[in-house]
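Everything on this sheet refers to the single structure shown next.
Only one protein chain is missing; all other protein chains are in place.
Chain nomenclature is as follows: A and B, assigned in order of appearance, with residue numbering initiated at 1 for each chain independently.
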Amino acid sequence: MSHHDVVVIGAGLAGLTAAVRLAEGGARVLVLAKGVGATHLSAGTIDVLGYAPERVENPGEALSRLGDGHPYGLVGTGAVAASLEWLKARVAAGSLAPYAYEGGLEENLLLPTALGVPRPSAVVPETMAGGDLRRRAPVLVVGFRAFKDFHPALLADTLRRTGTPARAAELDLVPEGRADVNSLGFARAFDDPSFRAEVGAQLIGRLRADERVAFPAVLGIADPHGAWSELERRLAHPVFEVPTLPPSVPGMRLFAILREALRRAGGRMILNSVVTGAEREGGRVGALRVRVGLREERRGCDWVVLATGGFASGGLELDSRWTARETALGLPVAGVPAPGEERFRAGYFEEHPIARAGVAVGSDLRPEGHENVLVAGATLAGAEPWREKSGDGISLATGHRAAELVLDGVRQPAAAGS
Amino acid sequence: MPNLQAEVLVIGGGATGTGVAWDAALRGFDVVLVDRADLAEGTSGRFHGLLHSGGRYVVKDPVAAAECVAENAILRRVIPDCIEDTGGLFVTTPDDDPAYGDRFLAACQDCELPAEEIEVSEALGREPRLNPGIRRAFTVPDASIDAWKTVWALARGASAHGARVLPYHRVIDLHRDGDAVTGARLRNELTGEELDIEAGFTLNASGAWAAQIARMAGIEGVDVVPGKGIMIAMNHRLVNTVINRCTMPADGDILVPIRTVSVIGTTDIRAADPDELPVTQDEVDQMLDDGERLVPGFREARALRVWAGVRPLFQDARVGEVKDTRDVSRTHAVVDHLARDGVEGLLTMSGGKLTTLRLMAQDIVDAMCAQLETDRPCRTAEVSPPIDENEEPYRLGARLRRREETLQEEQLICECELIGRRKLEEAMRRRGTANLDDIRRTLRLGMGPCQGGFCIYRATGILHGVGDLDGAEAGASLRNFLQERWKGVWPILYGDQLRQARLDDWIFQGLLDVEHLPDGEARPA
Partner (left out) sequence: MDVLGELMRGSLDHCVKCTICETFCPVSNVTPLFPGPKYVGPQAERFRVGHEPSFDASLDYCSGCGVCTQVCPQGVHIAEINTQARAKLKETNGVPLRDRLLARPTLAGRLGTPVAPLANWSLGNRPLRAAAERVVGLHRKAPMPRFAGRTFQRWARGHTSPPAQRRVVFFHGCGTNYYEPRLGEMTVALLEHNGLAVEVPKQGCCGLPLQSSGLFDDARGYVHRLAARLAPYARAGVDIVATATSCSLMLKREAIEILGMEDDPELRVVSERTFDICEYLLAMHERGELRTDFRALSETVTYHAPCQQQGHGIGKPALDLLALVPELRTIELDATCCGIAGTYGLKREKYDIAMKVGAGLFAQIGDAAPERAVCDSETCRWQIEQATGVRTAHPVEMLHRASGLA
């Protein structure tokens, strides 16, 4: 049986953060994941706290007011701040350097969504920061007819209605000669200097004096800093990218950076690996069971970080009889209404009773009765990330904190009943 | 106040109404058809898609059964493009009395319904997901029929013969001149404008709402018993044949493969108001259990959407209170208001089912001709409505084949249902609509597994361009779509569909932040 210091279950932002921090801290880490995590689906920004329930201007302050029913309340503002600084440093020194993230806990930027709605975001890629709507500089929104996931006229319309002058343009460039190009296809095109030159040629002379130029978030996958900064130079105007539907290129960049960081630090990752159970002795998990074909493999570990992504990825499951379970280790799920009770309300945008369900943990991220299991990310109870705009922040902060807690424990063998 | 004139006003744009308009227009009448909403938004758009062989009624309601046998064959002849010949099976589940099968077979023979008993092993070979514990199996000529294609084909046919088809025109009053109904007042729901229509004759084909319409002419006691039934669409075809439970008609005893989904139905609960059709948790649980009886593992399969439809079951108020809506006959009747109420110029169609739409239309238009003392024969059993060249025939694989041809040329907007950009833009232009829900009904936009997660933002952007909407209207249309979608999703949100919902929440709220779109005036829809 293989043995690792820590097995991290899940390869999303929470899992990868924990794994990289652990590997860089000297632990022997194995990541087991059913598949690639939700980084590919996210905006690529770190949204810490956007609405609580009013729009948040100072996320650090707002999250300090959350009780310990909320993951932020559990780990504390300091841990959140530390995780943000850690990520910024990781990206700056990572495989896409000098691509970098900027921002912090003191203030939220307001970045436009692909619909043009101002969305609060704390830490964002440099390629997006220029879109901060707190500044009222006018925007030229540039899309591509061949890119169906971005609609500049609609975006510009909403910007105007929210107080930012804006207009739209649609370019006819078709990368790779395809009829239907996805964001990755465009990102590869933007990695190509001759494509950038084409884009520049079509826009120069059309820009007004104080305009900044918005593109969909496709400004390069192999060298986003190069692509973006060169565009800015060519156009001689500020340029920023706007996240849109998956596949998310900025999300993929983040995944690539963390994946490479894990590799460099000696961590291992196995995909298509579904943890079906654990071997326990008292409150300790000694090994995880994984099924491949007809055989069940056992993976020994001293610590487990469970970062399986909640209901969205099957880390938590609700069956047709309305009972919920946590699918890897069978941990109890809190906050699920009983089978006869209301789970969802009739209005789509209302808060639904089941929204904050998840695994309940203490401030050390361990569920009751478990000595060496920590839970991070969307599997945790107490948050409603899509309404609060807090998903990335929670994953990052709890993943980072889980790693730090384990590293403390690894240095001193876990005391019984701690 | 603008005025319209017509020989015949048809109220109701479902299968019945469009069938009536087609029949009357074919007979040379000048027809106007109105519906308060989009066509097929009432019962027709909410049924399970079964073109009955009649097998379901042979024992209990042989009149209705005989009608189905005849009309099934006729519809296959005149609107073949709307029908997929799935065939049907009646199966005796472990919970059913095997002896019923004999009654069933005998009754089928009496109705001239070509049913045949086959070996259970053959049935299981045909349908591997069927309950291996079934004890008997019979084949019948069931099929699945696409209601929207049907309704729009009939409406187009009527238009081709001069009829004016007016969705979003609500009847707010009927005009009485002494003992005659002479027309109606309409309100255009999109513009708010009111208009009068003078019509020589009015045909009330409004289904479950027939009583409300009749009341506008001062006629009471047309009692329609709204029989609510819920249906659940499962994400993919668990079966490719219509599966019926071989027993007396019960809830949840039909599983219909229609388009890309399989639909389990249905319950039968008296509803007080045809516009108030709540889906209850008990009904959902019951449907899932019923599905499990037919297909083991049903509860682990993915439920896509749940909705309620309402059957217009006619029970003459003067005959007596109905106890169990399942006991009300499924056949239809023309309510002759001249004979019954002394009012001329108005006939009401009540009862019936989509399978017998043509016969229902024939009967009511015949009755109208009798009252008008004119002899114009019905031709709908021989003449087909014109085919739309842009639409593909109703075969499951049609869209896949079509997409294969345009793979290198066209953007795919709704990926789940394989809708290309050109087709979407055409539909938007043709309908002239600001409402994404209308497009959903005709094209199935956003009706696949992702329930609009990926296509609706794209469609909103396209609508904003093509439909010449402003951003506020586009945003309102998007919000409206999400709310309408939610209605059909939240009662069955478990398992895979809950995962999907979380991803969709992530996209619409986390990524796009639809919730915080600045308010704007939506065009009324």
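Some points to look at:
Criterion: contacts are C-beta pairs under 8 Å (C-beta built on N, C-alpha and C of every residue); 3 or more make two chains touch, one makes a residue touch a chain.
Model, not experiment: these values are computed from the prediction.
When the whole complex is considered, the residue among B:199, B:217, B:450 or B:482 that touches the unshown chain is B:450.
Looking at B:28, B:114, B:128 or B:386, the residue that reaches the missing chain in the full complex is B:128.
When the whole complex is considered, the residue among A:53, A:67, A:293 or A:340 that touches the unshown chain is A:293. Looking at A:45, A:273, A:372 or A:390, the residue that reaches the missing chain in the full complex is A:273. What chain B contributes to its contact with the hidden chain is residues 124-125, 128-129, 235-237, 240, 260, 297, 301-302, 396-397, 399-401, 403-404, 407-408, 415-416, 418, 448-450, 453-454, 496, 499-500, 503.
Chain A meets the missing chain through residues 1-3, 30, 33-38, 40-41, 176-180, 182, 184-185, 246-247, 252, 260, 263, 268-274, 290, 292-295, 297, 309, 313-314.
Just so we're on the same page, only the chains that are shown with their structure count from here on.
With centres defined as mean CA coordinates, chain B is found 42 Å away from chain A.
Of all the residues in chain A, the ones that touch chain B in their complex are 38, 41-43, 47, 113-119, 146, 148-151, 153-154, 157-158, 160-162, 178-180, 243-246, 310-314, 317-322, 340, 343-349, 385-387, 389, 391.
Those residues of chain B whose C-beta lies close enough to touch chain A in the complex are 281, 285, 288, 299-300, 303, 407-413, 421, 454, 457-458, 460-462, 464-465, 470-472, 474-475, 478, 482-483, 485-487, 490, 493-495, 498-499, 502-503, 505-507, 509-518, 520.
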